[in-house]
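I have a structure here, written as structure tokens, and I will follow up with some questions on it.
Missing here is one protein chain; the remaining ones are kept as they sit in the complex.
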């Protein structure tokens, strides 16, 4: 019987939403106040879910302390207290929307997890907006 | 890679739960204190989820400001600070349970969204009870 | 050393905000959409705080199960799933704003508590609005 | 159109995580500080979701008061304010991880619900860790 | 009997914590990762509390819609989706810590409120850190 386990982490980061190929007017039209050139930021919440059979020797699907360490090493060490437009190698050239964050975090984590175990990556940007990439 | 985006909104409304074809005793038996004729009310939370491919020009699945405006126009303008039994044209003749709200809100929103994009409508009535209509 | 203990309870109720001495226009001007004649409602949160010395035999300031029972008996039994304009004897003739609720709940509870122990009554109407009556 | 309804309940319990076939060192390695022999505990949150067609006579998928009573009778009466290692008949011989709790609670509830209606059992152990058993 | 009413608002902003009179080493020592030159940001929560007698004609201490408008006009219009180091006239020359924000927001709001009515300004920076300026 497969069971899903989720780990919740938080990070604080800055960003602005602008497509460099758009004019200022077009950026303002598409991204609204999120396109302010000085930037703003968020308390992001990250929820990573794995799905696997329970190991009968431990009662665990996956050690959540280990999952927390993998998230810290491969994701938060690069994102926490950083500017997502300029400070993060693996976001370079992408507009750092919540969608892109969820997509990129999935790609960062998956190679370090048991094959097929990653079930979803959810990123909450505010109390009102969140995004999820799920196993297809 | 499809991604899900969710927008959370709130509204406050009044209702009572009574089937006019039931006797008072039957209404009390089925709906308990929710059948009080004077009515009561809730701080409802509405969470609408869309699923689509990310647009590479914007990094967005769907502009959440636009989704918020569609929810305001087609749903909240009719429900917020209203009596769900008497004030809402598109709930007339239905018992305004949370299930019926989720079902009716789905039908209100879907025609205004990209075909096939609506993934779920979740309505939270209290901290302890919530309801979800999902893409079948 | 005095210590404060708080008990949180919830109730759901309906109301409308209208002063019967005001015209419809004046009610709309003062109370906005809260004056809708059909009424609306809320998931109210009630937080009652007592302050006293700790009893060394029990480590308790006041038994919170007993406080919960007193709140149920003297407050929630009358308010939960009721219409605050029409169903509650001890709110009759008052406009059921959150301020009036906090004030009236204080008066309902105080005679049943140790003299001088009631420290505050906080009523949360929504995530954005709350009210507190404190010991003067 | 099937709709999902969820009921949230809470319970407080104590546990320690140790496999009696492991040495103390191995238990510490696998379970970390959760293996402290004196035990610790949690405010668990339980969210039970059913999925069915809405009954047109009531607007309900399933009476959530009845679901709450079934959860109280078959689950919480045994778990609340108990030691999960020693006090619960139906957890005997299992390591009381959150995964095992979700799995065992599913098996306790399913026989008392309409066939095929149980959709998921989610158990939250802390703000950072939660677990879900879903319909396969 | 004075009653306290509170309004909760949110805003998203970017900042970095650096004293221009400190060396880079001293800034890192004092402000840690908050001194990252690229900046980061937060979902700030602002809670403004007034204390006054209840107006018997309305049951209100102060119209919370009006309080919300005053906060929007005098505070949020300048802070929301802005860089607190560079974009805000009335923070210029100050290090935008949460303490300084609470202090400066108090000074922005007080002249627009009834004399003596402002009771506290609380600013929450993260789930773990918040700050309050209270009536002295």
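By letter and in written order, the chains are A, B, C, D and E; residue numbering begins at 1 in each of them.
Going forward, a residue touches a chain if its C-beta (ideal position, glycine included) is under 8 Å from a C-beta of that chain, and two chains touch if they have at least 3 such contacts.
Remember, it's a predicted structure, so these values are computed and weren't measured experimentally.
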Omitted chain - touching chains that are shown: C, D, E
Options E:10, E:68 or E:97, residue touching the unrepresented chain: E:97
Contact with the hidden chain (one of E:17, E:50, E:64 or E:79): E:17
Missing-chain contacts mapped onto chain E: 17, 19, 21, 30-32, 94-100, 102-103, 127-134, 136
For chain D, the residues touching the chain missing from this view: 10, 12-15, 33-34, 36, 38-43, 80-83, 86-87, 126-127
Interface with the undisplayed chain - residues on chain C: 1-9, 54, 57-61, 63-65, 68
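To be clear about the criterion, only the chains that are shown with their structure count from here on.
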Chains contacting each of chain B and chain C, listed by label: none
Of A-E and C-E, pair with higher C-beta contact tally: A-E
Shared interface numbering between chain D and chain B [over half = same, under half = different]: different
Distance-maximising chain from chain C - centres being C-alpha averages: A
Separation of chain A from chain B, taking each centre as the mean of its C-alpha atoms, in whole Å: 28
In chain C, residues with contacts to at least two other chains: 127
Pairs of chains found to touch, sorted by chain label: A-B, A-D, A-E, B-C, B-D, C-E
